[in-house]
Structure formats: C-alpha cells, structure tokens
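Just one protein chain is left out here, and the rest sit where they should.
Naming follows writing order (A, B and C), and every chain is counted from residue 1.
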C-alpha cells in the first residue's frame, strides 16, 4: 500500500508569511507551490523550491486565479482560453525555478476556486488540462476522484492522480462539503488521522449523511496553512506508516 | 553587413491595446515580448508569440519591474535577489508559451527602468544576467554597447548583443539622453532612418554635443508603441537593405 | 420630457488609453468615472474629474471588481461584506478627487460584472446600496429598471435612477441580452439613435423577440469605449433635442 502526501506551500507573499513550510516539508512527499497569482512571489517560489528539494519532496505547480486579495478562493468566471493561458504562465514560471535548481516538476494541482470549479466543470477542466499539457505532457494532473478535472487529464493523455482530503467532510456523491457550510472542515485531530488511514488503506470515507463511499486515493492532501498543520501532517504520516502504508511521491510510482 | 532589428511588442494588457504588433512584425527580425509585470498578460503573450512565429521573427523575453501603473518605466529599488527572481519568473513564463508553440527563446531584453538602471549598475546587471542564465545559458542578453549589462552577461558566459536606438539622442559617453530631457527622442523620420543606416554601416552616431561616437551595434531597436511605428520600421528596414545591410535575427548569426 | 445621458469614462490606466473622453464629454450630462479597480488610476481620475467639470458634466463613481486583467467584466463571487467595502473604498477615493476640485459626486453606477450581477441578485444589490449610503446618502444609485439594484437603493432610502441602453438588445423580461450572445449590441447607428429617442419619449423598446416593452428611463447610457462613440453620442443628443427632450444631469432634477 502506497500513498502520496501533498500540501499547499509557498503561499507567503512579500512581507506576509503564511504557514510553516519548513516544519511541514519533512512530513510530506509532494509540495504544491503557489505561482504568484493567488499567493507566492518570485522569491518565495525560489525559496520554497529549494526547501522542497532539500527534503526530497516532489514539486508541483499550484496555479490559481489572479486574485491576491481573495487568495484565489473566489469564483472568477474566465473564458477557457484565459484559464489555459493562466495555467501555462504560472506553471512555466515555476518550472523555470525548478529547472534552475536542477529539478523537474512532477505535477499540477489547481488552487482554490480554480480547482473546485474545474472539478465540476468539464470546459474549465479541459482548459486546465490543455494548459498543463502545453508546458509538459508528463506532468501529473491532480483532481478529485471521478471529477471532470481527472477526466479531462485522461482525455488529453496526461497522467492523473486522484486526490482525497482527510480533514474535509464528504457528501455521498463524493464531492466535498463546501467550506461555506458548517462541518465542512474536520478539526478533531484523531478523527482526521483515522480518516486518512482509512482513505489510504480501504479507499473509503464516511460521509456527512452517514454513508460509506469508495474514494480512489493516490494522493492525500494535508492543509498547511492552519495552526498545528505540521504536527497534524506528522501524525498522519506516522499513522499511515504504522498501518503499513508507504508514503511516497508519485514520480516514483507513476509510469 | 548585418544587423538585427528588434522591437518591444506584446505590451497590451486586458482590455487595453498598445501598439500595432501585427503591422510591425513584417519589418523586424526580433521581438521583445512583455511578460506580464509591466505589460502583457498571459493571453497577449500567447498571441504575440504566435504572431512572431507566423512572421519568422525571433522571440525574446522582455521582463520589467512589477509596476503596471507605471508601465515599468519608474525606477524601483529592489535587492539583487529580487531582480534575479523576477527575471527567472518572467522569462520562465514566456519560455513556456514559446515552447508550447514549438519554438525557443532567442534573447532577453530588460524593459524600461530595469534596462536603464542595469546598464549603469553592475550589481543589478549581474542579477539580470544570473536570472537569465538560470533559465537558459544560451539566451542572448541585450544591453547598451559598453554597458554594465553586457559586461555582466559576458562575465557569466552568456552570449550578448550590443543594442542601439535610431530614434534616441546620444551623449558623448555613449549613453542615451534621458527621456526627461528635451530632444531625447528624435521624431524626424528621415533623420531616424539615416541614423539607423549609419549605425549599421559605420557603427557610429552623432551626439547631442556634436561629436561622432563609435557604437557597437548588433541589434537596432525600433519603437513599436508610437504612432507610425510600423511605417517607420518598414522605412528603416528598406533603407538598411538598400545600403546593403542584411536584416537578420541573431540566432542565425550568433555561434 | 427629460433624460440624463451618461457614459463610462476615465477607464484609461497608466500607459494605456481607452476611449476619447475629451470628445465624448460635450455630448453627455453625467460621467461615470472608473475608480482604479477595473480601470482608471489616480492620475486618470483627477484628469477625468477636471474634464467633466470643465464641461459641466455631473460626476458619478463607477466602482468595479478588483480585476484589472479582466476589466471588471468577469463575474467574481465575493461576500456581501467584500462588495460593500470595495464600494466604500472606490467611491471614497473618487469623492476625494471631486471634492479637491470643488465639486460633489452625483451618483454611483457599478461597473461591468458588478452591475450585471447586482441587477439580478438582491444580496449583492443590498451590499452596493449599503456601501453607497455609507459614503453619502444623497448619492443617486443607477440600475436597470425594475432591477434588484434599484430596489435595494429604494429600500435604503437612496435616490435611484433607472438606466436604459440604446445600443443593447433587450429581452421581453426587460433584461439585456448577454454580451456573449450574437445581436446583443446594436451597431447600426441610425437604429441606436431612433431607439434612444423612443426610450426617452415613449419609455418603450422593442425586444429581440419582437415585442414592445415599457422601460422606465431616467438616464440613458452611451458607450464611450467603442470607435465612433463620441460621434454616436452627439447624434443621440441632437436627435433627442430635436424630439423635444431636454438632456440634463439628474442632480438638477432629483429632489
């Protein structure tokens, strides 16, 4: 049994710090690095790439909407062409920092509203997949299991990875409970840890309606911008390893 | 006799148009494409790359200060590290669009205040050269003849190209008369054309003090954002060709 | 018979020019001046206020989404509090320029997607009305006749003005044909002029379905950013005056 542990990092901007990336890195296997549109700036990108590489963590681009004030969490109705272009731009910029340090991008995970909208919207999903493929056809595209985003990646021949969230509540249709609803984020640490283990070992989760659903899970997201995020990530990793799950980035396992 | 004719293009942004790139392209051999910090946006970048490629024009990145409101023309005191990072980011983003269309970047020409400051400041020049080399050591770095920018490129082992401006007045020390001074821009079309020919054939220019100076000239900049820019560019190209000068991008001539 | 003629102006930004405000001003009675979020910058705001005052044109704030790259035309899902705050900020900033020149704001017209969304969404409409009232309860709020935006203004006790568009096609429910649909913008100049006269004199318009609808019309919008906009505005004004309609800003007619 294997799983990748990913986290959103590099989301500081200028004088503003967000998250404790240095503490988080030892616990994860893949880092989604912000690319300057919703967070991150060129200096933060360079430093975060270096930090990931120092910890042997695989690097992905984390492109978002051009909405610093909203941290990329607000729906923005863009044309598919705009979305494709903003993905090329951001992934290309991050890829340059990675290559400059002798590395190579592993994956692309859209951020915030861009991710959520594209998981449900085939047109947006296709635009993200095209933008990703335009930069590098070997990049692994992340998305919710069964989402339009994964389908769009597969259709273009991209490698894809189904992503689950240990600290987010699920609906029976396999989508996340929206953040605007109470109970959308699970805050009890031991519950998060046990959900993570179950996702990795059984590929299932219990829903807010009380059902059990099957969830494809190749990569598990650990949030990095909450207090105690690094400790929680370490607890999840430890529990996974104790349960016999190998925590490993995808570049080692994807063909 | 050979010279490259370059122009700043792709400086529209969102709803705002600047210059007539389509009319200009047939006249030039190298295009400096804005990268989103002082002008240009992802869609404009993609379209301008396509336009340049359709005309067989070599493509360069035109990174600037992060100053949309000032169009990158205002001095901004950044650390060398910030400058290096902003060059990597912008050049990397443009390189992705070029590669997505099957092409390859030829050169890097800093924009506006970034160019002017770096031509005179060895520390800034070195930062731009490092950022350029970090992306691709085969990129040709543009700068004023004898400037700190060219020296910094040479020191890092980058190919460099000395750039002259047919429509800008020169001082006897070989620097440009600052835009803030009257007479800094030469507006008489026939004078601009004859200066261009002299620069390409004799490698000299007359200065505002009335002297003649020697100017290394591997690439000649034609401004693209003034009314009549395309017509002037065509007139310069025609006059150069009549004088026996081959107008040709640098990728064909640089080792 | 009276009507106000309004136009969106001051939408240049930095080095980028948009529209010919100087040519347009003599034809209109109210100017909606961009406030820096979708277009306009502090210098453009000052200059446009001066231009409007020189022509005796009443001044309104034209706040938009913080989306320069999309010119405020893309839907952005903000919280009501965010919308209220962005209205206070932008209207306050413009009011300072107007007061500095000895004038006073007449009205607030939301821009682009903010306007369109708020015309149909009572929660967003209420947020705009609250933001407007927070700055000055005497500001006249513009909106489509019968829209949520006008209702929200009335509910807060703000003066309101029903706005019609001579060059936009209407549906039978009184809403505009979305720009994404063919035929949404009427380009035939004589048709636009005759629709304007009919809107001002009969308060009616014909719809794309072929019906005639009644349209409250206190202010008529003339687009300023299309080629020939100033000429069209003059033609509309002339035709209105010939039809016996007084073109007059609202501050002269609202209690």
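Here are some notes:
In the analysis below, a residue touches a chain if its C-beta (ideal position, glycine included) is under 8 Å from a C-beta of that chain, and two chains touch if they have at least 3 such contacts.
Worth saying up front: this structure is predicted, and the values here are computed from it rather than measured.
The chain that is not drawn here is touched, among residues B:66, B:131 or B:145, by B:66. Only one of A:68, A:171, A:213 or A:243 touches the absent chain when the whole complex is considered: A:68. By the touch criterion stated above, the residues of chain C touching the omitted chain are 36, 41-43, 45-46, 81-82, 85-86, 88-97, 99-100, 134-135. On the side of chain A, the interface with the absent chain consists of residues 11-18, 39, 41, 68-71, 73, 225, using the contact rule stated above. As for the chain not pictured, it touches chain B at residues 66-67, 69-70, 74-78, 82, 113.
By definition in this document, only the chains that are shown with their structure count from here on.
In this assembly, the C-alpha centroid of chain A lies 39 Å from the C-alpha centroid of chain B. Contact of a single residue of chain C with at least two other chains is seen at positions 69-70.
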